[in-house]
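Of the protein chains in this complex, all but one are displayed in their positions.
Note that the chains are named A, B and C in the order they appear, and that numbering of residues resets to 1 at the start of each chain.
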Amino acid sequence: MAKIKRLFNDPYDIVEEYLEGYVKAHKEYVKMCDLEEAQGRVVIANDAGTKDKVGVIIGGGSGHEPLFIGYVGEGFADGVVIGNINTSPSPDPCYASAKACDNGKGCIYLYGNYAGDVMNFDMGAEQADEEDDIRVETVLVTDDVVSSENIPDRRGIAGDFFVFKVAGAKADTGADLDEVVAAAKKANDNTRTMGVAMSSATLPAKGDVIFELPDGDMEIGMGIHGEPGVRRGKIDTADNVINEIMEPILADLPFVEGDEVYVLVNSLGATPLMDLHVCYRRVAQILEEKGIKVYKALVGPFACSMDMAGMSVTLMKLDDELKELMDAPCDTPYFTQK
Amino acid sequence: MAKIKRLFNDPYDIVEEYLEGYVKAHKEYVKMCDLEEAQGRVVIANDAGTKDKVGVIIGGGSGHEPLFIGYVGEGFADGVVIGNINTSPSPDPCYASAKACDNGKGCIYLYGNYAGDVMNFDMGAEQADEEDDIRVETVLVTDDVVSSENIPDRRGIAGDFFVFKVAGAKADTGADLDEVVAAAKKANDNTRTMGVAMSSATLPAKGDVIFELPDGDMEIGMGIHGEPGVRRGKIDTADNVINEIMEPILADLPFVEGDEVYVLVNSLGATPLMDLHVCYRRVAQILEEKGIKVYKALVGPFACSMDMAGMSVTLMKLDDELKELMDAPCDTPYFTQK
Amino acid sequence: MSDYILSKDYFVKVIEDLIALVDKRKEYYTELDSAIGDGDHGINLEIGFREVNKHLDEWKELNVRDLYNHVGKALLDKVGGSSGPLYGSFFMKFGLPIKSKGPDEGATFEEFIQMMDKGIAIIQKRGKSTTGEKTMLDTFIPALEKLRSEYEAGTPGKEAMEKAVEAGKDGLESTRNIVATKGRAMRLGERAIGHLDPGAASAAEFLEVFYNDMP
Partner (left out) sequence: MSDYILSKDYFVKVIEDLIALVDKRKEYYTELDSAIGDGDHGINLEIGFREVNKHLDEWKELNVRDLYNHVGKALLDKVGGSSGPLYGSFFMKFGLPIKSKGPDEGATFEEFIQMMDKGIAIIQKRGKSTTGEKTMLDTFIPALEKLRSEYEAGTPGKEAMEKAVEAGKDGLESTRNIVATKGRAMRLGERAIGHLDPGAASAAEFLEVFYNDMP
């Protein structure tokens, strides 16, 4: 057995086994999609494809749980396509998810902007169009401010959560595909994230960390797959780290005095709620200083990188529509709101 | 700054700062109790003490978040008393919590069975009785099967969650203090937990792990404060670990064919949802083999030990009352149920 | 015998030296607690005595009784856990036997013995425990017994205290070979054998401060 502090059986079976456990544990919410093309990699809400609504499909590599799978359920996503660890799913399951979630109004694919995901989901969308005449639109999440100067080239990280929630709530109103796409785009356009990592996640098949980060070092701006960030240095105080993270976030949109925001302070896995709340304290102080109003805040593990130590801050600038969609009730295994 | 992979400022301020962040982040749910005796260590639901119900008070040391603080809100606990990391709160805040949460029907203190907690909460209860004539009853959680042969000597770990939920729901029905105590006791009597740790949590003030667990080793039966367990060995496959954990749990109550159970597969902090679901898969298989029916399951971080890698399995044997109380709606920052 | 007076300054000095002791020895106490408890005994004491240190300049203007009451209340409030109420109550009760209450007055050695007695009795009461359970009482109780018997047998104050400290250390040493029946370590059973009890260790060193500061 590997030296990493993880629990699994054959590392090459970990995704299959976790999915088996997942659909068993959360059977009131979801089931495995039984289409052959789904290849056991599509999980859908129990009522997917039966309601008069746009099918909301999210997905990407495994290892970010509760993202993506945890947000399939009422008022959120209808289906999720699951890849190997840190790896986009393949085209057939992407295709199958559209088949399973469509009910005549078309489907939206929502996922973080990574080349692999784009290739595979696009192939799935083509197939859905060609073989079943299902209209599939895609909105890529691009919230990671430091991943590129050019917004469409940016990665999607914890901001996924806001974009998916908004799209899920919009679809739930019975809106048509264009409207759902517009809401998702609006959410993405108004969302910015930046993170810091203090350790690497571990890969079961490698039996080791993905990359070396010496004890006591942190990497500002690191991606949730361990993609290198913008600066490596010694782990600093929470306040200094938050100061450093908040600056590019605020400057980027920019967020300005009078804005109202939804805040997400996200754990990448091993960073405890205690530390996240120490971080949130500083985030709230900075926003107050700048005259930016916090509408609501979420603090916890939303978009992780398995056992990585680290966190990210996401801000979404709100208008009335976004507030309403964020506040809409939903019920999924990992996010329920009255 | 310490070499541990954590985010905080002065380690001696971490609890105060996390509480400040917590009440800011979750202001729709909770507020700081402003009684002087609370010493900034009591957080209460926004409507605590205003409803015609028994006051449900939970608490213990910090570092187990979302336990305890995360479960203060509608249909769950009315107040929480917060100690230093891994350390019982002191008597004055225990006393203050009763003062803040009582509305004439008395209060129940619920917490894990640790000598320090018992001393401090008992002193608080005495004071509430003597100074304010508030009747306070206590139910200690003792779910950790391996911590003693003698049930009343056992520690309370993740089973806290079930016992608190049941008591919170019972109090919400308007039941009197004796009835709430009876429901909490029933929940505790029917709940058993066992865990495994693969690393130690880290202490900010120590700047280091609490105890050494060599890389690749695990300790079966370890407590959530890092108290030694029953066996140390090499990390084994998830299935073998679960087999080893499930045996004493099942034998202890015992859980037998025909029983119906609520399952909690709990992360101690750094163990990702992926691994927990691999573990849940095996738990469900074993229960199926034994003819024990899973009513519902929860999988995630409920009762943690900061950044400790490890997990625990909790089973609660159900009857109709326990099912109804577990299913009752509730709304707190870290557990919401429709 | 009662001519051996412990001055107000002595009682202040003890607190100052306890602050210094805890700061110096916290890693050691924590290490002992890591082996059989939850690895925080030194941190707990440090949290408490840091708080004491913040207020000591102010409190040392008070009489011994109130000074020690404040010290105890600070430990009780800031520490929590087991050692908070145990040491907290110890100091809160410690000053009570002093009859004379002026801010500059000390105590007779007889009173000092009563003070120790009062403090240790409340630990027994709060902890519902006694010797042989692998706790701080394995240090305190034999030390107190020795202090009393030596003093009654005519041994001069400081020398009696020296014997008491030694008896406390023997008591501490005795915790190594017993299982715990109180505190976190009780769940360890046989695995606790071979390890000193952290509270017994801090208690022994606290007593040493009381001894060393004696004129």
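The rule we apply is simple: a residue touches a chain if its C-beta (ideal position, glycine included) is under 8 Å from a C-beta of that chain, and two chains touch if they have at least 3 such contacts.
In this text the structure is predicted, and so the values were computed from the model without any measurement.
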Original post:
In the intact complex, which of the presented chains make contact with the chain not displayed?
Top reply: A
Original post:
Out of A:47, A:153 or A:247, which touches the unshown chain?
Top reply: A:153
Original post:
Which residue, A:97, A:120 or A:336, contacts the hidden chain when the whole complex is considered?
Top reply: A:120
Original post:
Quick one: which of A:87, A:103 or A:138 touches the chain that's been left out?
Top reply: A:87
**OP:** Just the residue numbers, please: which parts of chain A touch the chain that's not shown?
**Re:** 12, 39, 61, 83-92, 114-116, 119-120, 123, 147-148, 153, 155, 203, 205-206, 210-211, 223, 225-228
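The rule is simple: only the chains that are shown with their structure count from here on.
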**OP:** Just grab the chain with the largest centre-to-centre distance to chain B, centres being mean Cα coordinates.
**Re:** C
Subject >> Centre-of-Cα separation between chain B and chain A, whole angstrom >> reply: 28
Original post:
Whole-Å distance, chain A centre to chain C centre, using C-alpha means?
Top reply: 54
Subject >> Per-residue multi-chain contacts in chain A, two or more chains >> reply: none
